[in-house]
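Left out: one protein chain. Kept in place: all the others.
== subunit A ==
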């Protein structure tokens, strides 16, 4: 129960921040020239001034900025994200359609980065300053230094165009009529390249953190004690070292959930995935304020949730953390 009161307090503390961010973004977008109706006219390829005026009235854009902001916040308090002018449906629906792709991509990339970062980090730490360490560290550095859009495009050129092993984009093959397990496999195939593209840079970070924290823990007294008790090396690593070395890794997941949402804009564009990142970008270009604010709201909730889960894992890994709270 203590963990839930902790979560409740965390949530309460983040609400004012959330509102400040939303107000900030709202005002910031007022500085951008043009509004939704201008963007719509651009999309339509022209129209007369009366149509524009009608549309502005329809979407409430003829009201003052403060009135628009006020009505937005009032709706938000009632958990109503409003109506998207560009998509012609409630913002909540628009976001719900895009959320699965982003969550799928984020989960896949985080798991991939975390799992392989952990293994490679351990291997590097075990063979510190020997060839496996040098090799892994060098490869990690290359991954870290490669821009993800470039990596994505190169992966498409190699694996989709030349080798024809993996699809170049999309979330599923709509020309096929696969169902059940085949549909799942089909989606998995489509996710391989985007996951690699988004995950590699995080893999490099996890690898370095894991290596460093392994090395630190390996030099602590209790490890020496365990060794002197005559425990075998594998047991020492899994039972004693890994558990303690994992803490900084878990911290990172919480921090990077937000970064990953940002990174997904590029990956979703390169691989034409229908996710939140691309939706956010399109909302800015189309001046679809309601949708953009809705995405920010949902992303913030997502980050808060991830951090909450991280707190739970923390408590499992190190019981001192909850008792101290």
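Please note the rule applied: a residue touches a chain if its C-beta (ideal position, glycine included) is under 8 Å from a C-beta of that chain, and two chains touch if they have at least 3 such contacts; residues count from 1.
Note that contacts and distances are computed from a predicted model.
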Name under which UniProt lists the unshown chain, selected from "LrgB family protein", "Cobalt transport protein CbiN", "Peptide ABC transporter substrate-binding protein" or "Cysteine desulfurase": "Peptide ABC transporter substrate-binding protein"
Contact partner of the left-out chain, one of A:22, A:39, A:210 or A:226: A:39
Options A:22, A:81 or A:94, residue touching the unrepresented chain: A:94
Among A:28, A:77, A:145 or A:161, residue touching the chain not depicted: A:161
For subunit A, the residues touching the chain missing from this view: 32-36, 38-53, 58, 85-88, 94, 97-98, 101, 153, 156-157, 160-161, 164, 167-171, 173-176, 269-272, 274-275, 278-279, 282, 285-287
